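Structure first, commentary second.
Removed: one protein chain of the complex. Kept in place: all other protein chains.
Lettered A, B and C in written order, each chain numbered from 1.
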């Protein structure tokens, strides 16, 4: 009896081993051309960036990533919402929006209520081609504190001498729902972001931007890392030497990081932390 | 060629899916209808919530989750105790209790000594349909401190401007065993809980309630997350901007989180962290 | 070509799946009766406790666990040293020592230089039947601080109102090698331990004792957890409510924890964190 169970288990194990090899192709599986003018690798890479950010503990069940449409600057691409947590986003889940954050081809799918973070930033920041919104644990303490989040190490040089904090009460008043879920709120957030790479959202998280998906994802991760390091440095007491204005201009080579992250996200199920 | 690989992958995926589906059915494996009026999905979901809370580091070997009986408001359902750690609870381990926390069908099984936490709360909180008791690491420091645990970010808005702390010495005196293991102690705890969603238990952990299992589990996790964030914010020094009374009323959409958690808990053995 | 590689991979995967099922039996594999009067389950459980403590982050490459010989109170059992890290200890690695910490059947094997921690404690503590020596991360900060480590939550009630700290300079002077590697140093350590369950070792780690292996392992883990929680509570500032003398006497039910830990350690390779 035990013998037969063993044989059965071996058979299933063998088949599953082969099945697991099918996962990466499942991410890019497209039953029909969904988004005009966007090739599959672009959709796959955007989907994969969700997984990368879950692996790096920047996204949990919340948060989203978008890119400006590669062919049409007045559109952006982002995953649908509903029950779809970031860890499980695939290329098939990517939708197209105009810069007012209207879905182009809704087909009854649920949308992220805070898609306006993305649309309104793309409107006023022509240099930005990717946006990450996260509730990353490192930044939330800074979002509710008077202590500015500043570049403490060179991998986060882009933080410069401080990033702005969006206080939703400023334009929405005391009685607000803490969400950037309208065009007006998105506009207010984009205004606070200004020319910065990051804006903290008080009691909420952050929005991080970049000229490419790779840069935006890198910045989202290293903003969170820098935040944690700055809290540790605060524990030691005394003055902290932050990056000066020149050091903050440092260009960051990130190919190595991006390749490693994509490789890790392609192979391993982020839900299996 | 790609078509054939796709068909092959689908076939393998189907077999694996069947194999993987064997796991949740193992969780819900029922040799006989154990609890009248409770269907298997309900039992399975309750069992799964134990695993979810282990995955989220809210439960370790201690702690328990209950739901009010879906058909009889004077009963509640919770796992047996004994050697059964939360990570291994299955639908077969769920037992039924009256609101005095007596087991309906004992059959010699070991009971959680602190089941009174659940029964006594259900008695006085008709709005509550699920209770989590945990020793989560984030809350214990607050339970022994004079600093109130308050909502610092929007995912924990339900914490409002502070949660009460149950000091067992108040009704049990200095010479107590730190456990809510009688009806009287459970009543005292429920009284301190009042209308709040959470009550901290000094030097012990917390009890978290909700109108559904999903809400109670979500709150248990985000109470712990908020606690950790509040400690981090404290390290930065200076005033902290907590959620105000309006922001604290924010309703939290949690479908995405619940689905992701269930999916993760169904597939992966939480003991394999 | 790819087809053949796939078949080959499937075959290997199937065989490995079966092979992995053989791991637990390998832990208890005994080529010959090594230790008179000690049965295999006892040796296996002692070996497994090393893995448990690695899983719980109490042991890393350093540290050791011993039990008093179940038949001869003047002997104790502990793993050999050399290149053998705790994560890989098996029943075959267990050796027997007298209470002067001499190996009974050396056979050229390397011994832990700090075995004297165990032998000298067994001499003066007839109530103790298991000892854990660790470099756990939680306790080291307390070992070098003036702040006493005290029971902050009920799972660590055994810490009472403080544990002693062994300062090696007291008997060995300034010019010491930080190791309890002689009978004299072991005696000094045991004297500081006194009747306590735990003694911190300044700038080193701790020694934790119990009437059984299960209790000693439980205490080793919860000493570390309590230490981390006490540091977190310190972050909040203000007075901390520690357990009082009565609460500290609380007996801790630990069957559930022990079973869960053994189950986890039996199945999963702790090196695969």
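Following the convention adopted for this analysis, a residue touches a chain if its C-beta (ideal position, glycine included) is under 8 Å from a C-beta of that chain, and two chains touch if they have at least 3 such contacts.
Owing to the predicted nature of the structure, the values given are computational and were not obtained by experimental measurement.
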Among shown chains, those touching the left-out chain: A, C
Contact residue for the chain not shown (choose from A:129, A:155 or A:223): A:155
Sole contact to the chain not displayed, among C:92, C:145 or C:182: C:145
Where the unshown chain meets chain C, residue by residue: 12, 15-16, 18-20, 22, 25-26, 29, 60-62, 81-85, 87-88, 113, 135, 137, 140-147, 167, 169, 174-179, 202-205, 231, 234-235, 269, 271-273
Those residues of chain A which, in the complete complex, touch the missing chain: 151-155, 157, 225, 228-229, 232-233, 235-244, 246-247, 250, 253, 255-257, 259-261, 263-264, 267-268, 273
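Please note the rule applied: only the chains that are shown with their structure count from here on.
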Intercentroid distance (Cα basis), chain B paired with chain A, Å: 29
Centroid distance [mean C-alpha coordinates] between chain C and chain A, Å: 42
Averaged-CA centre spacing for the pair chain C and chain B, given as whole angstrom: 31
Junction residues of chain C, two or more chains touched: none
